[in-house]
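Here the complex is missing a single protein chain, while all its other protein chains stay put.
Chains: A and B, in written order; residue numbering restarts at 1 for each.
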Amino acid sequence: MELCYYPGCTLKTTAKNFELPAIASIEKLGHKMVELPRWNCCGTVHSLAADDLMHQLAPIRTLIRVSETGADKVVTLCAMCYNTLKQANKIILEDNEKRDRINNFLDEEKDYSGNVSVLHLLEFLRDEVGFEEIKKRVKRPLDDLKLSPYYGCLLLRPEGIGIDDIEAPRIMEDLIEALGGEAVDSPFKSECCGSYHTVDDIDPVIERTKMIIDDSNARGADAIVVGCPLCFYNLDYRQKDAKERYKEFNSIPIFYFTQILAIALGLDESTCAFGEHFVDPRPMLLNKNLVLSGWK
Amino acid sequence: MLGSLEKRILSVLFKEKKTTARDIFRKLRAEGMTTTYVTVNTVLSRLYKRGLINRISEPYRGSFRYTYEYKDLKEGLISDLLGDVTLLFGEEGIDLLKKKLDTKKGKEQVKTKEKAKPLSDTETMRICLSRNNIQNSIIKKIEEISGQKVSACYQCGKCSAGCPMINLMDLLPNQIIRLVQLGQISEVLDSKTIWLCASCFTCSARCPKGVDLAKVLEALRLLLLRKSENYIEPSELDIDENMPQIALVSNLRKKTG
Partner (left out) sequence: MKRLGVFVCHCGLNISDTVDVKKVVETINKHPNVAYAVDYTYMCSDPGQEMIKSAIKEKKLDGVIVAACSPTLHEITFRNAIATAGLNPYQFENANIREQCSWVHKDKNTATEKAVEIIKSMIEKLKLNQSLTAINIPITKKALVIGGGISGMQAALDIANSGFEVILVEKTSSIGGRMSQLSETFPTLDCASCILTPKTVEVGHHPKIKLITYSEIEEVEGYLGNFKVKIKRKPAFVDWDKCTGCGLCSEKCPTNVPSEFDRNMGTRKAIYIPFPQAVPKKPVIDSKNCIYFKTGKCRLCEKQCPTDAIDYNQKETFIEENVGVIIVATGFDILSKENIGEYGYGKYKDVIDGLQFERLLSASGPTAGKIKRPSDGKIPEEVVFVQCVGSRDPEHGMPYCSKICCMYTAKHALLYKHAVHEGQAYVFYIDIRSGGKGYEEFVQRAIEDEEIVYLRGKVSKIFKDSGEDGKLIVWGVDTLTGKKIEISADMVVLAMAAVPNIGVKELAKKLKISTDAHGFITEAHPKLRPVETLTAGIFLTGCVQAPKDIPETVAQASGAAARAITILSKPELEMDPLISTVDEEICTGCGVCVEVCSYKARELNEIKKIAEVNEALCIGCGACISACPSNASIHKNFTKEQILRMIEEVT
């Protein structure tokens, strides 16, 4: 199947290591991610003002672009884009008055009625491909690899938008287990990482990063798996600041779920761009004999 | 050259020697100055960056906070100011200055006899309530922007109990909405809490009454942002090349107007 794929700004640059393994893995699974032409920034995050629709225009325009390609669903990797697009879509679907106002304003575009479904790649893997199917295609099972899934906020909340149950999600655990790994359950898997505060006020971010990583370490995890570039940045790069403040802080490598998917499906290390990480996961992977071809 | 607010802040620091941004803000308000905590914070940052004051980070409530220290630059600053006077007005300027100083001394003696200014509601532990606080158009505006009914909150505190940013907040999220219910908007707008919110929706998802607190806090931020009172100054941000664009976009969306 050909999937209409919306990358968003970050996936093309600082989150290359999220996109590359995604595209390669999906192809290995027999599908194709086709990048949406003429896409624009989704304008993350979803504006919470009920009286101002200006900030909904960017995501709606994206969805109009999708419907122009004839597709009825769009897949994203970035959790923030997912949340922004889906919440904007919800407004169109549930509020007729707002839908009409937006359509009237965007008079140079075709009217949009909410016919596009917004999917996160994890949903696609669970519902359209199926974890059983993925299990069959695993070439390099992640034996002996203990992974702690970290969902962050925007994949699960607010209610009605998330890809799984808010308090006890299973989607990443099921994926990890299908790939042969062991899922480590941390109670902080959906606790906020500090999000955008990382730009101007890193204090809360350092505290949250430390709390989340300390817990995964205490539960014996080898690595943490995320599905959002901002969570990745906060949990990976900010380990540097955490280490500066807390001498006894123990680091842990962070993976995108597409990277572990790629490794398990037997793809080459070059698809994962591990060089982009602050905490290099390669030594840990070597330790687990998850050797990848063509690296030193 | 120093701006008027910068001068006022420096004068407070001169008296206090070492204090926090919040204290400086409170003292300025007590002197009758209309400003916001956010502005004071920004100006302090700027003064620090210009090397005019010291800034120390101290442990606080499980994390840490900044304290500002007076830097004795009297000599340098005063000669600077005098330099401006001579530059513009020559000797005549200095004579005028001398005269002003003499009269000012006299005025100050009068000033100290004036009554002390009464404390406002935000500085005391007492609130005077009337229907003007409760049937308030600002509360209605907040409800309009957020689409939430603030009176639906029955103060169970579940939002505060699960909030990830609680350690650094000055007011708890449930206290924020309580103060809105009581019409104490200025206290809420001065808080750090509304800016520390990470819009993680944990409160919204868990509230038993279905009050979307994330939307209420957004409305409070917008009350300031829509008046162009930005919380951060984009030109002063320290961005590293690895930072994802979504972080920048969302941060600027939330903290600037």
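By definition in this document, a contact is a pair of C-beta atoms (placed from the backbone, for glycine too) under 8 Å apart; a residue touches a chain by one contact, two chains touch by 3 or more.
Given the structure is predicted, the values throughout are model-derived calculations rather than measurements.
> For the full complex, which residue in B:86, B:124, B:155 or B:242 touches the chain that was left out?
B:155
> Suppose we count only contacts with the excluded chain; which residues of chain B make the list?
Residues 154-163, 166-167, 171-172, 174-175, 202, 206-210 of chain B touch the chain absent from view.
> Considering the entire assembly, which residues of chain A contact the chain that has been omitted?
Residues 165-168, 187, 215, 218-219 of chain A touch the chain absent from view.
In this section, only the chains that are shown with their structure count from here on.
> Under the touch definition given earlier, write down the residues of chain B that touch chain A in their complex.
Spelled out, the residues of chain B in touch with chain A are 63-64, 144-147, 164-165, 167-168, 196, 198-202, 204-205, 212, 214-215, 218-219, 222, 232, 237, 239-251, 253-255.
> Tell me, which parts of chain A touch chain B in their complex?
Interface residues on chain A, with respect to chain B: 8-10, 13-15, 41, 43-45, 47-52, 55, 78, 80-81, 153-154, 157-159, 166, 191-192, 194-201, 203-204, 207-208, 229-230, 232-233, 237, 278.
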